[in-house]
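Note that one protein chain is taken out, while the other chains of the complex remain in position.
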Amino acid sequence: MPNRVAIVGTGQTHHCTRRLDVNGVELIYEAVQRALADAELKIQDIDGVIIGNMDHFEGINYVDCWSIDGSGGFGKPTMKLTTGGTTGSTLAIGGYHMVASGMFDKLLVIGWEKNSESDTTGAITTAFDPIWDRLVFAGAISGLAVEASVYMATYGVTEKDAARVTVRDRRHACLNPYAHLRKEVTIEEVMSSARLSDPLKLLDLCPRTDGACAVIFASENVAEKICPKPAWILGTANRHLYTYLGDADFVNLPSLQRASAELYKKTGIREPLKQIDVMELYIPYSFAGLSWIEALGLCKPGEAPRLLWDGVTDLGGELPINASGGVISCNPIGATGLIRCAEAALQIMGKADKRQVPDVKIALSSGFGGCFWSDVLLYGARKPL
Amino acid sequence: MSGEKQELLVMQSGEKEQPFHYAVGRYGSKFLMELRDHKKLLGIRCPKCRKVYVPPRQVCGPCYEKMHELVEVGPGGTLVGYTILRFHFVDPETGHPKPVPYGYGFIRLDGADNAFQHFIDVRDESKIKVGARMRAVFKEQRKGNLADIQHFEVIDPVKEIGKPL
Partner (left out) sequence: MERVAIVGVGQIQQERNKVQDTFADMVFEATTKALEQAGIGIRQIENVVSASNDFWDGRTISSMAINDACGSYDKNISCVEGDGTFAAFYGMTRILSGAYDTTLVVAHCKGSESHSAHITNAMFDPLYVRSLGVDSIGSAALQARRYLDRYGITEEQCALVSVKNHGNAFRNPCAQLPLKLTVADVMKSRMLADPIKLLDASPISDGACAIILAREPVARKITDRPVWIRGVGYCADAYHLGDRDLAECDALSKASQKAYQMGGIRNPRKELDVVELYDAFSYQELLWTEGLGLCGRGEGGKLVESGATQMKGEIPVTPSGGLLSAHTVTAAGLVRIAEAVLQLRGGAGEHQIPGAKTALAHGVNGPCGQSHCVWILGV
């Protein structure tokens, strides 16, 4: 019989532009120590470790082996999962399956990145096909800018509409002591920031960040003994649809549409806007905060600006999105998807301090990366049947 | 560590290269040879869904079918998405800065169902709009790689924006 799985502890570093005081292994150790402290466990209590990052940001091969001193994986089953930007959410999904399978009772899941140690754009460019995609591609910014151009052309959405997403996330981040960028910005500041790749400007985009996140997944046999209010995993789904950039549908993010449709179907969500209390979404740039919530079924295609301008997705609104400040405020890439998971879990556990949304019963987190790929997870305060 | 200020070091990897010889494979090689020798663009058609993909590859992902029917596509097409790169960055393939601004476009070549990405001529930015008609401009000296296409130029700027494609 598969086990039900819950998150019983989380830990993050204080994410910032550059951590010169720690090397990668020490950064990982920081997050792990905090997660163990949160769960009141010791590393000896952990049965196994899964870890992930994007290789070429730090230039280290076999990171699961290299990070052993920091991850606590010495003498334990240790493995690396990685799928680019979706790494963090891939890890969360991995944590679920590994524990649900009955093979582990308490699994430590770690995502980390030291983006400061290399050239982010260069490294992301090497994620794509060397013969067909790399000649013209200029890292994440270029691909996302193309998506934005199509979204604007299709629905008449404006750069100002997109800027409202940045304003929201950056405002929320001020309440999150772990977030990288904790200073509000205005619509005008976004609109007048440097044009990097039309139509994207500097403040439409996420920063590069050093940071790590650790989450402890536990089976139902032990979860409630460890944590009075764990965050139960209700379901997971993902779609990594494309191999080549040119095959992607640039509008409506089909991978997120399909992954969330599967997730909603198996968890009984029919009206996500009503039934979900908070979302932590991997929104790496402003326009995505519009088109991708349409893909999640919060509203019809082209109508997301209305939700943003009406404050529906602000803290205090009907469905707060990115109470943590999201990716636009903080992006240690290998950790980012896992931070979304941790933040969603914190909301369920009631541990989100100043950024806590009241009375969270159901939360959703997402991951994005690769060739317009998406991962989603649903969390609940109540143990699933 | 106690309060005294400590020197924090950074280890430079230096100008290291990790050389690769990427196999283009049978399908891609056909495309590049046709481009080099005849200034022609090839796609491949899925026997099941009849979609044509550029560049050619062995498997239609959605159908999981092996493909073999090569068809000529382009050189004209429709611009389905684009951006103009303005920030300075180093091309990891060459180690040199990419000259900016440059146009990056996804073109649905005539006869194809997916998009083909390449440089787009942005000397007159006002012409660049989603939906514009484009045409490939080939280099005189061609070597059998994607750079044998100089860029795509706009031949017919679209008049209406905001129209679903």
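Structural remarks
Per-chain residue numbering starts at 1, and chain names A and B are given in the order in which the chains are listed.
The criterion applied here is as follows: a residue touches a chain if its C-beta (ideal position, glycine included) is under 8 Å from a C-beta of that chain, and two chains touch if they have at least 3 such contacts.
None of these values were measured; they are calculated from a predicted model.
Within the full complex, the residue among A:22, A:43 or A:60 touching the omitted chain is A:60. The hidden chain makes contact, of the residues A:83, A:209, A:260 or A:366, with A:83. Against the chain not shown here, chain A presents residues 1-2, 23, 52, 54-56, 59-69, 73-84, 90, 93-94, 96-98, 100-103, 123-124, 126-130, 236-243, 258, 262, 369-371. Residue positions on chain B in contact with the hidden chain: 11, 13, 18-26, 28, 57-62, 64, 66, in rising order.
In this section, only the chains that are shown with their structure count from here on.
Taken in their complex, chain B has these residues touching chain A: 8, 10, 13, 20, 22, 24, 28, 53-55, 57, 61, 80-87, 89-93, 98, 104-106, 114-119, 129-131, 145-147, 161-165. In the complex of the two chains, the chain A residues touching chain B come out as 20-21, 59, 119, 121-123, 125-126, 130-139, 141-142, 145-150, 152-156, 194-200, 241-248, 250.
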